[in-house]
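See below for the structure under consideration.
Note that this complex is displayed minus one protein chain, with the remaining chains in position.
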Amino acid sequence: MVTSLVTSDVLDPAALESSCAAAGAVVTFVGRVRDHDGGRSVQSLEYSAHPSAPDVLQQIAAACAAEEEVLALAVAHRTGSLVVGDVALVAVVATAHRAAAFAHCARMVEQVKHELPMWKRQVFADGSDEWVGSC
Amino acid sequence: MVTSLVTSDVLDPAALESSCAAAGAVVTFVGRVRDHDGGRSVQSLEYSAHPSAPDVLQQIAAACAAEEEVLALAVAHRTGSLVVGDVALVAVVATAHRAAAFAHCARMVEQVKHELPMWKRQVFADGSDEWVGSC
Amino acid sequence: MTTDVTVRLFAAAAAAAGTTELVLPATSLLDLRGSLAPSVGAVLDRCSFLVDGLVAHGDVPLRAGATVDVLPPFAGG
Partner (left out) sequence: MTTDVTVRLFAAAAAAAGTTELVLPATSLLDLRGSLAPSVGAVLDRCSFLVDGLVAHGDVPLRAGATVDVLPPFAGG
């Protein structure tokens, strides 16, 4: 089972984890909107995706799924307006043994961070905002 | 929030994950009963715990919680009779940033494997059984 | 003969330019970057570019009617 999803709907980590359940070791990463960044208080944020984002995420998922140890995986990224505590990214990797699950899940999250054409605008408590990484 | 639990009740990964939700990065490990071990087909298994297991698990949890980056964690180990697919171990670590969450969760799982006084008896499809690691 | 290309701007690049799409004359990516610099500003130097959906490394010629995407640094997760 391989799932990749770019969606403005609320992400459900438990459902994604369950989609990878038939295996020995399942490692799940959940990234939630933090209430601070670089010492500033974050109020809300907005993710916007390039039209190619679903394809890129699917390629990342397919590359991970092609690894010998990987039995199932799911990766999903939220878009649109999020508030503190909302789930932005979920990545799940199932393998027979635990070390591979940790390693592949961490690697897939890194790939999403670096390769997925997705942008994040943070709105701070003082009303100012910034596109993360762009200034 | 720090939770440690040795229980014969069914484990709920989603509930344990939610108990650590107020943070940037949450990594969850779920260990399920595999249908095979060393090439043999596993039918069921039984975990039995030494009476000190809850205390040992609490100490493992407390040591992890004392790490600077760790914001919340939960660790739970099932005991009693389990069948293939049942959740045996759940470990959740929340931190502000992802690398620490992966590292601490993986380390806590290793500690549980090596330090928790818990034993596993596997029953194979051919009716034979073995205490894992004892023969 | 027109040499216009369609430029799609995203995120910080769109915010800086005040628009998500422009049509500009350009025969190379370097040429186009020169035209974009005044409106897009500092973030342009941190952007990567897609020409007709493919990543462009360095300068490349642009055909008339090409679509160029201007991508600020990714910040998913």
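To keep things simple, chains are lettered A, B and C as they appear, and every chain counts its residues starting from 1.
The rule is short, and it goes like this: a contact is a pair of C-beta atoms (placed from the backbone, for glycine too) under 8 Å apart; a residue touches a chain by one contact, two chains touch by 3 or more.
Computed from a predicted structure; not experimentally measured.
Among the chains on display, the ones the left-out chain touches in the entire complex are B.
Touching residues on chain B toward the chain that is not drawn are 31, 47-48, 50, 52, 77, 88-89, 109, 112-121, 131-135.
Rule of thumb we're sticking to: only the chains that are shown with their structure count from here on.
Each chain gets a centre from its C-alpha atoms; the one nearest the centre of all protein C-alpha atoms is A. Each chain gets one centre point, the mean of its Cα atoms, and the points for chain A and chain B are 24 Å apart. For chain C, the set of residues touching two or more other chains reads 77. Of all residues in chain B, those that touch two or more other chains are 98.
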